[in-house]
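My questions will all concern the structure given below.
Missing here is one protein chain; the remaining ones are kept as they sit in the complex.
Right after this comes chain A.
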């Protein structure tokens, strides 16, 4: 089967500026996912650059913009994609080469929410106990794979990547707030109480729409906002 692509290409070593490449590739029957097709394309043109690792949707490497929507190539079925398949790097981040973007800003925001359990009481010799119900509060929060599909589909993040934490970072912030073992809720809310860090989210829900792990950053952001309000009251 032949498949047609329109690929965003940019190699700073040779290209003055980015361009869209029309290219066709003959697929094998075993090629089922978009990532398989890209790997196949790379055997035709070894200069095509993209990140990939697990090929099963759990490492978060191969997020890209596929026919206008962010997603992971490795879990996107080839069947059903409108051709030519238009593939671009994640929007809003600096492109290093082809589909590879500079994610520094994204991780900086993640790190800024102190993504680790804070608890200054000395730990017991066994587990810090947590009921199954309390543990369930973390479901839908901890599974994030840091692929950046969400933040790079969020207009607020595009405009203020240095100031707005973005959906992925805020989801993580709530993951620690929601953890009964974490004792720093107040400190965490202080850290987000700012016109930009949290409040730039206008509930546009792009993030929810694209998350390949079916997580809901908007809901988590809503919960943080609720806690903020409660705290003032």
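Keep this in mind: a contact is a pair of C-beta atoms (placed from the backbone, for glycine too) under 8 Å apart; a residue touches a chain by one contact, two chains touch by 3 or more; residues count from 1.
One rule holds in what follows: contacts and distances are computed from a predicted model.
*Asks:* The chain dropped from view, which UniProt name applies: "Phthalate dioxygenase reductase", "ABC-2 type transport system ATP-binding protein", "ABC transporter permease" or "Succinate dehydrogenase flavoprotein subunit"?
*Replies:* Going by its UniProt entry, the chain not pictured is "Succinate dehydrogenase flavoprotein subunit".
*Asks:* Among A:51, A:163 or A:219, which residue is in contact with the omitted chain in the full complex?
*Replies:* Answering carefully, the residue with contact to the hidden chain is A:51.
*Asks:* So which of A:6, A:163 or A:181 would be touching the chain we can't see?
*Replies:* Of the listed residues, the one touching the omitted chain is A:181.
*Asks:* I need the residue numbers on chain A that touch the omitted chain, in ascending order.
*Replies:* Residues of chain A in touch with the missing chain: 11-14, 30, 32, 42-43, 46-47, 49-61, 75, 96-98, 100, 103, 107, 111, 114-117, 123, 125-132, 134-135, 138, 142-143, 145-146, 176, 179, 181-182.
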